[in-house]
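What you see is the complex with one protein chain gone and the rest in place.
Lettered A, B, C, D and E in written order, each chain numbered from 1.
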Amino acid sequence: MRTDGREYNQLREIEITRNYTKYAEGSVLIETGDTMVLCNVSIEDSVPYFLRGQNKGWLTAEYSLLPRATQSRNIREAAKRKLSGRTQEIQRLIGRSLRAIIDLEKIGERTIWVDCDVLQADGGTRTAAITGAFVALVDGINFLLAEGKIEENPLKGYMAATSVGLVKGEALLDLCYEEDSQAQVDMNIVMTEAGKIIEIQGTAEENPFSREELDQMYELAEKGILGLIEEQKLVLGGE
Amino acid sequence: MRTDGREYNQLREIEITRNYTKYAEGSVLIETGDTMVLCNVSIEDSVPYFLRGQNKGWLTAEYSLLPRATQSRNIREAAKRKLSGRTQEIQRLIGRSLRAIIDLEKIGERTIWVDCDVLQADGGTRTAAITGAFVALVDGINFLLAEGKIEENPLKGYMAATSVGLVKGEALLDLCYEEDSQAQVDMNIVMTEAGKIIEIQGTAEENPFSREELDQMYELAEKGILGLIEEQKLVLGGE
Amino acid sequence: MRTDGREYNQLREIEITRNYTKYAEGSVLIETGDTMVLCNVSIEDSVPYFLRGQNKGWLTAEYSLLPRATQSRNIREAAKRKLSGRTQEIQRLIGRSLRAIIDLEKIGERTIWVDCDVLQADGGTRTAAITGAFVALVDGINFLLAEGKIEENPLKGYMAATSVGLVKGEALLDLCYEEDSQAQVDMNIVMTEAGKIIEIQGTAEENPFSREELDQMYELAEKGILGLIEEQKLVLGGE
Amino acid sequence: MRTDGREYNQLREIEITRNYTKYAEGSVLIETGDTMVLCNVSIEDSVPYFLRGQNKGWLTAEYSLLPRATQSRNIREAAKRKLSGRTQEIQRLIGRSLRAIIDLEKIGERTIWVDCDVLQADGGTRTAAITGAFVALVDGINFLLAEGKIEENPLKGYMAATSVGLVKGEALLDLCYEEDSQAQVDMNIVMTEAGKIIEIQGTAEENPFSREELDQMYELAEKGILGLIEEQKLVLGGE
Amino acid sequence: MRTDGREYNQLREIEITRNYTKYAEGSVLIETGDTMVLCNVSIEDSVPYFLRGQNKGWLTAEYSLLPRATQSRNIREAAKRKLSGRTQEIQRLIGRSLRAIIDLEKIGERTIWVDCDVLQADGGTRTAAITGAFVALVDGINFLLAEGKIEENPLKGYMAATSVGLVKGEALLDLCYEEDSQAQVDMNIVMTEAGKIIEIQGTAEENPFSREELDQMYELAEKGILGLIEEQKLVLGGE
Partner (left out) sequence: MRTDGREYNQLREIEITRNYTKYAEGSVLIETGDTMVLCNVSIEDSVPYFLRGQNKGWLTAEYSLLPRATQSRNIREAAKRKLSGRTQEIQRLIGRSLRAIIDLEKIGERTIWVDCDVLQADGGTRTAAITGAFVALVDGINFLLAEGKIEENPLKGYMAATSVGLVKGEALLDLCYEEDSQAQVDMNIVMTEAGKIIEIQGTAEENPFSREELDQMYELAEKGILGLIEEQKLVLGGE
């Protein structure tokens, strides 16, 4: 039995709120259990220097924890005047994952900024950020289509992400913070609706794991991601 | 008639939600019109180096805009690796204002961190932050009292803040962003329930203003602040 | 009786030296009591990026304390590689105040840099900086006129600044450091020759203050500023 | 046929030179094809603040490219005054991987610094760094044992790392730079002698990949890593 | 004939004002021609971490140009958030030179801070800084002796510094800015009253120079330094 009563292969409750703030072209609050991430998509009509004149766009992501998103207060990175390795790793993962699902040649010379700000962190913030940011990205793309700025939808399909882990030798889906802090292995998977892998990252905290364990975790993640994509479709109204 | 139909001396709709996140000792989401600020109070059982051994506490505030809290995306200060002058000015104002309402000798060697993160900015973010942070501070103090960590309430009374301004020659209370961007004078006032001034800051954007105009704005602000304090009392259940 | 024998409504001795250094377009050493500030105005024939092509100019100010301007040595901000909140607040105040007295549309695409470096700090450095910088600005403008670079004087009149405060319940004009460190309220006012307010900033250190006390301080400041403007006129030879 | 004539499942030539520099407790130059990484292990008799008094040690890694290790010169991170996300990601990976193979409770309150400096980069620098750093770590541990500073060998076995990828639909082992720049999928695996996974990271550049492709790459990597471990054993003289 | 009418072996007019500011333990304004440097000595009753418990002191120097000390405005290093190489080189030279003339074992666990701030720069600022700082150092030491904090004078004698150069093939003493900008060779020498060398630094801008030219410049510098030391003695009243 898990700390919150779930089955080993059960996702936490998920709630996705669109149009959470009024200025962003896409704005989604995603809640998975007690993890809350605000995902805002902003569209800028220019590209970074290295892409100018190539008639294609760019997508980049930033990630941040609010100081008291965590059990004890974490110091702002702006106050420390540097980004931690963890932050940079996560924002590179989010950006890379979303770039794999969009054809940047179809959005013209535009930059899509994806801002994922964690209001409350109870495990799985990076995968919640990816799952929520995808919905905000759909809204941002719909804005471009509605404004007539682009004509063809550049998105290649649905995608979502989840975490899996080995806790006391057992593979579990969608770890909360308490489970995550006891896990021997922590794995994040980003996957398309068609079951293709965008990213897989597995780390042994102390005890290396076997290929059989890798396979077990993989299968849990695959099932979980399909559940998350169903939720995305529901909230997007079949779009 | 104002852009949103209010009278010259009318506050915007205000909504204060306590316990907005689960980890902070005090956590308040304040909404005034479309301005949304998350105010979290964290209590740390130590003081900065320069106060050690003096048997008193410290209170400090930090303020930040989420990148897409504003009409066009603003670059994160963590990415720029420096705090803007505006941010530093605002967080110094919030800290100074709250320190004026609390007896730091009564909280022991503790630091109270006040984090004000703006989720959506439609004018008056610094005064909303002060008004909301006061409620979160009351919750943080109640936590200390309930835990038996302190015995006496260190708060000296209620306080709140609002903005006033001169727009096309007319004094207006509680400016929204559209009004603020047209104002000739922009003034922020922080005041106690007893009508005593904690802070007054008035700035002529281009046209210096007269003492009569100062007086008109002062009176609007005083009335507005009393309204805000009523709201604080309501949400705190008469505490 | 005040520590230095002055009346409650009396300014300190003031001395303004023009052409203190030889390279700057305007260079003024202002001494008010033992406070010494070197105010240099530099004129650059270009504007920041965000103003290009708009056919108007810009004015910006920087402020710094020399390390041993103070009683105990303060660490250089260059060595700390960041500007303190206090420094940023002061340099924003100086810039904003001077921009209120000049018509930037009349100086063409030029930037006026105002550098205020405090050689000795005995209270009131920010208001001395504004009062001295105004004189250096007049010299900088005279340089532009003499060189034929502009034809019309863009200055709208005289302006100066002073500090007032409440010390042991009494309102005092132009606080020296010793008084300032005991003050319950500290207020800075910037005003034009016509008695119009450019900026008013009042802060209660611990005890909030009443409107009557605000009024008393205001009146002291108004009288003091008129005295400072007389001094400016004298040194500028009635220009 | 691969650009350098290798089979799809063939490693590049590998050369490991121990004692490359004279001061470090372990100093290894590893060359895999034209990739050259200098791996130095330094042992410091203290631990970071957060571990003091716990009677265990710490291991941390740093990674850097010399400016002209690459085809065109890359700017020094010291000159830019920040670490890139890529650098932080790699040094976190190296540190995490080596910590999985050592029992830090057995080295006392010591810090092991692992510095991996890339002299020449022709693909696979992060996996070469891990493979070489393991040998330098063995030498560093031998130093501690020889000096009598520790009595028991804290290492849990051999480990090494390699990269695999999908190039034009085909799974290839140990990619050189030219292959890496064309790869659709790039995967790094760190594994023990017993075939247990320490870390697996796979990224689709543009085209998500299937589970079958994951399996193919996994098997190539497993074989490659066993080859690298043989090489490590050879150079360590069967230690 | 030199631009300012001096002989090839003639120093510029020199003026040394003691007690220029009131807080520093030693405060000297030195003017050599139009170069003006404020040299303040501060004494702190502690030493840096690496010297604690060794019963000796430390001396360190900092150097800065005010923004408009120069012909065109230079950007503040605090604003750029880094010290230039030139600044670091100069402050290391000043500190090293003064440490050579003082016995740090005789000042107890104290740090002497030497701040050299250039108000106006017309060539030779680093050597003027050393010459003026020595006088401020004498005053700082006299303060320690007068307060009874030390009993023995730790200074080993007088010292001063000057610049020499080759301009159009001719060796010149004490270059002003105009000469300095045309010099083929620029040399700074720091010397004791006894004619011993503390530091010699000569740089060919474009044309390497011969040993004979080195000797000529050396002799000019020696003569100049003796003149500066006479001036120091005069202003110190034969102390």
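Keep in mind that, in the parts below, a contact is a pair of C-beta atoms (placed from the backbone, for glycine too) under 8 Å apart; a residue touches a chain by one contact, two chains touch by 3 or more.
If you're wondering where the values come from, they're calculated on a predicted model, not measured in any experiment.
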Quiz item: Taking the complete complex into account, which shown chains does the hidden chain touch?
Solution: D, E
Self-check item: Selected residue (touches chain absent from view) among D:120, D:153 or D:184
Solution: D:120
Quiz item: Which listed residue (D:30, D:83, D:101 or D:155) would be found touching the missing chain in the intact complex?
Solution: D:83
Quiz item: On subunit E, what residues meet the omitted chain?
Solution: 82-86, 88-89, 91-92, 96, 100, 191-192, 194-211, 214, 218
Practice problem: Would you write out the residues of subunit D that touch the absent chain, in ascending order? | Solution: 21-24, 27, 34, 36, 38, 40, 42, 44, 62, 64, 66-73, 76-79, 81-83, 113, 115, 117, 119-120
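Simple rule for what comes next: only the chains that are shown with their structure count from here on.
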Quiz item: Comparing residue numbers, which of B-C, C-E or A-B shares more than half of the contact pairs of A-D?
Solution: B-C
Quiz item: Roughly how many whole angstrom separate the Cα centroids of subunit C and subunit D?
Solution: 59
Quiz item: So what's the Cα centroid distance for subunit B and subunit C, whole Å?
Solution: 28
Quiz prompt | Chain centre separation in whole Å, for subunit E relative to subunit D (CA means) | solution = 51
Practice problem: Scan subunit B for residues touching two or more other chains and write them down. | Solution: 81-83
Quiz item: Which of the chains are touching one another, listed as pairs?
Solution: A-B, A-D, B-C, C-E
